[in-house]
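Here it is: the structure, laid out below.
Left out: one protein chain. Kept in place: all the others.
Letters A and B name the chains as they come in the text, with residue numbers starting at 1 for each one.
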Amino acid sequence: MSRFKDEVLQEALELVKLYPEARSATIPLCHLAQSVDGYLAPDAIEHIAELTSTTPAEVHGTASFYDMIQLHPVGRYVVGVCTNIACMLQGGYELLEAVEETMGASVGETSEDSLFTVEEVECIALCDRAPCLHVNYRYFGPLDEEGVKRLKSDLIEGRLEDEVPSHGVISRIKRSAPELIPLEEIDELRLVEDEQRSSRMAQKGGGDA
Amino acid sequence: MPEAAESIVLSRRGVEGSHTLDVYLETGGYEGLRKALAMNPEEIVAQVVESNILGRGGAGFEAGRKWSMLKKSTRRYLVINGDESEPATFKDHFLVENDPHQLVEGTIIAAYAIGASRAFIFIRGEFALGLERVQSAVNDAYKIGALGRNIFGSSFSLDLIVHPGAGAYICGEETALLESLEGKRGFPRIKPPYFPAVIGLYGEPTIVNNVETVSNLPWIVSRGGAAFKALGSGRSTGTRIFALSGAVKRPGLYELEMVKTTFRELIFSDDLGGGLYEGRSLKAVIPGGVSAPWITPDQLDLPLGQDEVAKAGSMLGSGSIIVMDDSTCMVRAAWRISRFFMRESCGQCTPCREGSNWIEKVMARIEAGAGREEDLELLMDLCDNIVPGVSWPPAQTTICVLGPSIPSSVAVGIRMFRDEFLTHIKEGGCPFE
């Protein structure tokens, strides 16, 4: 739907500046677009291509490689249930069934109320709390059917509002730091340091001999 | 066996607010960096070489040696690999959430040692909390002068960028990670010539270190490489975090002195894994990640050391240990692992892209009871086409090691539990259902 606007555009430009080559900002910008729209809309793809000096096809190609970037609208909450080996051994598939039932959506689908999109995901690295899942990448586990029901009502009734932002919001902590030191300036510092290092090495070598 | 006498990277576990700057400073935080800045970079490299710390990402290469292979160039980068996605590996997840300052401090020390032009911490996108914690830590580090111009009043200057991933296992492979960091699809690069230390990020020499590896650096610099080397045994020095999961009573992270503990102790000691559930017996253990050949009950006395496990025909890898008891269907376990690789293959190389897809389909069919006896031979041959000879350590027909990881569980499953496969085929279904 949307190109970046106002403060979000400012943030986008800041992100691009963090990298020696603009294209590196592609994924951070995809996350940023998702934090606004909940998914990566075609207009956002186009805008990201402009900001990173690539083509929309390349941004789309990159974005579609990654599981977290949604190319179609999803529910407010994406629920990803881990069924990988560690969770499977502890009932991951049973948990997935419970989630499908409770949230009202099969894997890959969104519930009718547009609240939940269910996904089967690979290991999310919470194996000591298996079986586990994430809601918009906020982790819960171990969970049973009861736990899933409780989770749903907590989400719907707003008890997890602070903990689980809407889909697409990953890090709510923004970078706060002085302007980057230009790499050319760093290059000069490193040249001096490298010279000092080699003269020290030479001295040391001489001393040893 | 108790936990290691010395807890290094998990030393702040259980301390409330361990992720905050205040707690970090109260518990000796940034002392390692201050000490490092008073040393010459090459002295730090020497300490790390002496510590003999092996990379904690999975390949287990000596970190100090890796640094010394960095090609000479004015522009060079440091990238920290926090894209932890190996199934049942959850140590870096814990570290980024609970001790982000330790990671940041270690990163700055590494950057100083190699003279990095800029440093990036690549964190798995799914670790939303981890991303917030590490970004906060980086912001704090700038505030106290540990990052930016003239760090702690020294002549050393550095910027550190926290970069989020977006969900793709393959980006844990270091060249795929660099591609991803360059804003591209995570297609691994062909080595040679694309060894990161020679041609890395933006074509410049680059060091890629794992989160746990650099989290050890503040301690190594403070106490000295020799102190680290004094722990563990042989090539496996220091402590490392083992991630225990599966059918055990006390799954979790255990930081243990290397080699000093065995698989049996880790799984069964009351203060560690706590043993299996009542009435269950051990069937197999998957060490070091799902591409590793499985360990059988008769191999449980192997010590948790890199060379020791390698000698026994498997690998310590990422330090994850998955326990499977006698209620586990081995066909199902092997199928689920093959499904993982099918979903995570980047799609570049034909054998991996098509092989993982084909193997998963046959495995699913067998598990569902529609297998044929000739499928076992077919599976072994499909494996052979990815790993000629289905050998260990594997030969490969693909660009990166994801390809040769595919056959392992399937081939090992068929070799070790052939009867179980045949039962599925003969009975037309899974006997464990």
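What we mean here is this: a contact is a pair of C-beta atoms (placed from the backbone, for glycine too) under 8 Å apart; a residue touches a chain by one contact, two chains touch by 3 or more.
Methods note: contacts and distances are computed from a predicted model.
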Complex member absent from the view - protein name from UniProt, among "Tol-Pal system protein TolQ", "ABC transporter permease subunit", "NADH-quinone oxidoreductase" or "Thiol reductant ABC exporter subunit CydC": "NADH-quinone oxidoreductase"
Options B:Ala168, B:Leu266 or B:Ile337, residue touching the unrepresented chain: B:Ala168
Of B:Gly148, B:Gly273 or B:Pro351, the residue in touch with the unshown chain: B:Pro351
Residue numbers in chain A that touch the chain omitted from display: 42, 45-46, 49, 54-62, 64-66, 71
Chain not shown, touching residues in chain B: 168, 185, 190, 342-351, 353-358, 361-362, 365, 378, 384-386, 388, 395-399
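We take it that only the chains that are shown with their structure count from here on.
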Residues of chain B that touch chain A when the two form their complex: 40-42, 72, 74-76, 84-90, 92-93, 115, 117-118, 124-129, 131-132, 135-136, 138-139, 142, 147-149, 155-159, 161-169, 180-186, 202, 243-247, 251-253, 286, 290, 320, 322, 324, 328, 332-333, 336-337, 340, 343-344, 346
Chain B-facing residues of chain A, complex: 18-28, 30-31, 52, 54, 61-63, 65-69, 83-86, 88-90, 122-128, 130, 134, 136-139, 170-178, 180-181, 183, 185-187, 189-191, 193-194, 197, 200-201
